[in-house]
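Let me begin by presenting the structure, written as structure tokens, before commenting on it.
Below, a portion of the complex is reproduced, with chain positions unchanged.
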């Protein structure tokens, strides 16, 4: 049996967002989001961490070819999100672009990466703030128990 | 079913400590702790990482309101530990303030955070040194298997 | 029962490598490894992360004595790999020195650390690139499910 390892690859993009839920009143929006609800938005340098596990191929010694993952990320992640406003993207037409929801969306994107299944997506919003998503159906409680 | 995500939030404080166990002889203390046993102590810039998992609320798109977690951390963590000497705190009256024990104590503090259960506490003592605690009753061996 | 915690310790070394598989044709090597296959090699500042879990000893408040782990790492990791060319080491005589394989080799080395079992080895190749290995027989799929 081949040994299994995990690749963790980071991608960087800069984007803006406004936290505002159509389903909430103006007051509830301000209470939930504070200054992040201001109508003109603000922004971040986001850092995405993609984790991919799999067998280490005997001939190449690799879990996945980085050039393939980078090409996929360029087309489906960076060309879409970098230097953009998250609220204007179709994915966030009715979904608040919190970093939790952003992680869920980025997971959905990388679920389309052919050949290897993604373990999880992490996103740093600032140096003191990050979010992890392990995909639908994840029983997180059992993971930490 | 709502998707579940994990928030990882970092808090910073600067404190001093002396590693010294009352239950050990002077010689055993020096052997266990080396220069960290010097009677005048030394200090660190500690970085605490709080992990909280839960469902991503549909309306707010959040696992937990950061303002709530930050308010709790300010009152129960930073106001107590920042710019202080760990050995003078009641929690370390009979417990050696190693970073392992500090992580256990910080976990105990955040266990009191209302509404969301903490997954784990991480503490960086230096850039090359960190400790994780997942709470009482954790079977760590099964986690890595 | 004693609480269990995890120590995460980082070690740094600078080394060079060339990615080239004897089992592949020149063309297949270039396709798999790109510029990393150039015959003169290149190099990195590698960062190794050793994770060790265990009970926090009551008297010392420690999972493992750092001085012991550091001494082991100096002799078996740093004295061997730092300022060296990975391809010239016996471990990589017939194994491509990708960072996946490097993580497996470093895990094998720390498996010899007496007294405490290693959880996993992480290696950062660059700031945007890291690899994790949890040892032989690890069922990674069940970990992330």
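In order of appearance the chains are A, B and C, and numbering begins at 1 in each one.
Methods note: a contact is a pair of C-beta atoms (placed from the backbone, for glycine too) under 8 Å apart; a residue touches a chain by one contact, two chains touch by 3 or more.
Bear in mind that the values here come from a model prediction, so they are computed numbers and not experimental data.
S.K.: Considering just this structure file, the complete complex holds how many copies of the sequence, given 3 are shown?
M.R.: All together, the file's complex is an assembly of 6 copies.
The rule is short, and it goes like this: only the chains that are shown with their structure count from here on.
S.K.: On Cα atoms, by how many degrees is subunit A rotated relative to subunit B, nearest 5?
M.R.: Best-fit rotation on C-alpha atoms: 120 degrees.
S.K.: Cα centroid separation between subunit B and subunit C, in whole Å?
M.R.: 27
S.K.: Give the residues of subunit B that touch two or more other chains, as numbers and ranges in rising order.
M.R.: 134, 138, 143
S.K.: Tell me, which parts of subunit B touch subunit C in their complex?
M.R.: 19, 21, 23-24, 32-34, 95-98, 100-101, 103-104, 127-134, 136, 138, 140-141, 143-145
S.K.: Where on subunit B is subunit A touching in the complex?
M.R.: 3-12, 53, 56, 58-63, 65-67, 119-120, 134-135, 138-139, 143
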